[in-house]
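Note that this complex is displayed minus one protein chain, with the remaining chains in position.
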Amino acid sequence: MFRKRLVATSMVVAIIAAACGGSASQAPASLAPGDTAAPTEVASNLADEQILRIDIIGEPPTLDPTMASDSNSIAVLNAIHRPLMYLDHDLQAVPSLAESVDVSADAQTFTFTLRDAMYSDGNPIVAGDLVYSWKRLMDPRLAAPYSYVLDVVQGGPELLALAGDAAATDATIDAALANLGVSAPDDKTFIVQLATPATFFLTIATLWVTVPLQKAWVDSSGFAEAATYVGSGPFKLTTWEHQSEIVVTQNENWYGDKPTLTEIHMAMLQEASAQQAAFEAGEIDLAIVPSEDLARVTSDPVLGPMTQKVATFSITYYNFNNATGPTSNLNFRIALTQAIDKQAFVDVLYGGTGLVANSPVMPGIPGYDETINPYPFDLASAQAHMATALQELGVASPADLGKITFGFNPGHEARVAFLAEAWSQAFPGMVFDQISAEFGVFLGVRHSGGYTISRNGWGADFPHASNQLFGLYNCGGGNNDSIYCNEAFDALLDQAASEPDQDKQVELYKQAQQIAMDDAATIPLRFGASTVAIAPYVSGVVVSPDIAQNVGDFWYETIQILKH
Amino acid sequence: MATYLIRRFLWIIPVLFVVSVITFGLMHAVPGGPWAREKALPEATVARLNAKYGLDKPVHEQYINWVGGIVTRFDFGPSYKYVERSVGDIVADGVWPTVQLGVMAFLLAILIGIPLGVIGALGHNRWPDYLSTAISIVGISTPSFVLAILLVVVFSVTLGWFPTNGWKGPNTWVLPTIALAGFPISQIARYTRASMLEVTRRDYVRTAHSKGIRNTAVVTRHMIRNALIPVVTILGPILAFLVTGSFIIEKIFSIPGIGKFYVQSIGQRDYGLLMAMTLIYAFAVAFLNLIVDILYAYIDPRIRYS
Partner (left out) sequence: MATNSVSRAATLPKKAPMGPWREAFGRLARNRLAIVGLGIVGTLFVLAIIGPILAPFPYASQDIDAIRANGNQPLPVGSPDHLLGTDQLGRDLFSRLLDGAQISMTVAIVVQLVVLGIGVPVGAIAGWFGGRWDTYLMRVIDVIYAFPDLLLIILLSVAFRETFFGQALNGLFLVFFAIGLTSWVTVARLVRGQLLSLRETEFVEAARAIGVSDRKIILRHLIPNGLGPIIVAVTLGIPGAILSEATLAFIGVGIQPPRASWGSLIAEGQKYVRGDSHLVIFPAIAIALALIGFTFLGDGLRDALDPKLKGKQ
């Protein structure tokens, strides 16, 4: 999750636009973002009751925007807050609470001009509230999980470092906070000073952690509960029955166009099967179809037509331990990679939903390159590489390697069994010790390199190649659980970070991926996708790959309920 | 009797102490922590969070602080998962749905299980016995999560009689209660049947029969009363299991109870919530066993406590 500072000198808005504009052409047509499920209907066809019923898959751990870090919470926060910038239906960052944004020539000073807007309690939204909420996010005493997204801001790295220093006094922390590069010369102007230019900074300003907050509200006790909640989105939090249901209703003080929906009822179902059952029983209007139910649902004459596939910005991949064990041998990793029929993996384990992955950056994000595939499925070549690898490792047969540890957490048995069996078939004598460990234990062992092969996955925080590579493949990266290290790769990431030209930068990211994949650092398997079911009377759902919890939950305000 | 009861009740305190010390120690011996995520947090953030919640202190010190909070302020500490809420709030919100579900399932299990067992025993080796045995075998072999899904598919999705989820009134209570009661119904029926068969052969029953007492009177006054003694032994644990062990049912029906925290808090290393669940469980079992012992003395006059 650590990102390298990415550098650009100009045209940040245009770059992001170009970045996301490229997505539609790169993603397969069936998964293209920006489509809406149905055209906007005329008022005469609308149902009298404009209530959308969805499932947010469990109790949000918190609705304090600063502290939230999970998709349950974000699904709600998207409805009840609105940051300076927001993603449009093509996933471009466009001004939202900000009326306009001015980027300095060196792309290090961002000046946001706020529109006339109010919170749900009627108080005006002023630039000082942003200074407060951004400093709050960076306050080491709060230790907000997503504070690292502001590490590009001047003074940000110092504050993040202070977080690890338990001995830091309040005075030191307050002084460091005073140095954070955010200021509000007047109520309408919010200025951010970056430590280094960053191409993706406007995308950061779309994140839920950057919304304005009133200090008086935050300081009141129990502020993040429904009774006292104050937001700034198209909807406001009306009821929050813990572990049961959240209801948001239209926010009469919302500065934008009034949404058609009057209420959204958010259930907290905890099982995929429960969500599907609730959808089929007509209790909720949107559902993600569990892969076990795919064949039944898609072939059903009633349910089938309600479904469509939506790509998610996520990847399933498996780590090879690059530091120790047989997987530290390049030919061994190549052999393992070439022995897997990835299309069969996607077909059998995900009912064919999703795309075969051969590199880390997902389709739809600039830097995705379908030509990066150095080791396609080829059993003969795999066996040849294995023969070389065994020679290099000084053993006669795969059996002499002993049991190869293969770690995962419960829920991944079938995928692991698929891979282990494919490898055992390709390389007779190879035996795996399939270790199903409790999630928390698994994460620790995986991170410390305790498994030879282990399960992994990544979902994009924001649609930029840096987020899918930095931290995951660079030497010593916080999420580099393959313990992969290649200085040429690191050099290319550094170079990309300081490359002002968008096309060149994307090219550098592609070259970096080529190196990591030539090294067979990991084995990418599948780019994520879901089959979603949308009730036929729900219109205007924006189908975009970047779903938080449900399809369309970034843009509840476009949804309408038709007569039914 | 009164002294005995007070002594037994006070004994719950050392039980809770021992249970909490062992659980607390084991819990901290488990690798991982509340901040472990698939996407790792920066190490500095983890260190700060540990310091903020005192998780960087030695385990015994953490235990003393935890006990101190409970004893002095009745404060069970913060939740590491639901960061804005205290463990006390979460438990207070969720305890009633869980207790209600457990007690309803318990009553259902008794109301069906005991008659089922009695009928089976009275019709020993004839069709009522086979029917009773068949029902309880199906009940025991079907895991609650399978029963729950089947109930939802049939009665919610297909027939539309009951909602698939929630806890908002009697029509939402029906399916979870049945799903949870399935196993204990069978369990109680089996025990009752066995125990009834046992007393059928007791001399006092034969004597009663030979004295010409009406059959129903023998059954109700002598047999059932005596047969229930061993059954009562297992009612305590069954109720405790129902009140605290409903986590799978709560998950499938999305019931806003505390049962799911029983497993979830371990996975999330939500230490405060985990300890609260431990204490609740331990107290419930200890207390219910005490009740069982009192019931024992009431049903079986041969037992006297002093």
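Per-chain residue numbering starts at 1, and chain names A and B are given in the order in which the chains are listed.
Keep in mind that, in the parts below, a contact is a pair of C-beta atoms (placed from the backbone, for glycine too) under 8 Å apart; a residue touches a chain by one contact, two chains touch by 3 or more.
Just so it is clear, the structure is predicted and the values come from calculations on it, not from any experiment.
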item: Among shown chains, those touching the left-out chain; value: A, B
item: Identified contact with the non-displayed chain, of B:107, B:131, B:194 or B:294; value: B:194
item: Among B:70, B:174, B:234 or B:294, the residue in touch with the chain that has been omitted; value: B:234
item: Absent-chain contact - pick from A:71, A:434, A:498 or A:511; value: A:434
item: Hidden partner chain, touching residue among B:111, B:138, B:159 or B:217; value: B:138
item: Residues in chain A touching the chain absent from view; value: 273, 290, 292-296, 341, 344, 347-349, 351-352, 409-411, 413-414, 416-418, 420-421, 433-438, 440-441, 445
item: Hidden partner chain, residues of chain B it touches; value: 11, 15-16, 18-19, 22-23, 26-27, 29-31, 125, 133, 137-138, 140-143, 145-146, 149-150, 153, 187, 190-191, 194-195, 197-198, 201-204, 206-207, 229-230, 233-234, 237, 244-245, 248, 262-263, 266, 274, 277-278, 281-283, 285-286, 289, 296, 300, 302-303
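One rule holds for everything that comes next: only the chains that are shown with their structure count from here on.
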item: Chain A-chain B separation of Cα centroids, rounded to whole Å; value: 39
item: Residue ranges of chain A in contact with chain B within the complex; value: 1-2, 59, 61-64, 67, 140-141, 143-145, 147-148, 160-161, 163-166, 222, 224-225, 241-245, 267-271, 273-274, 277-278, 280-283, 438-441, 443-445, 447, 457-459, 478-479
item: Partner chain A, residues of chain B touching it in the complex; value: 30-33, 35-45, 47-49, 51-52, 56, 81-85, 90, 93-94, 149, 152-153, 156-157, 160, 163-168, 251-254, 256-257, 260, 267-269
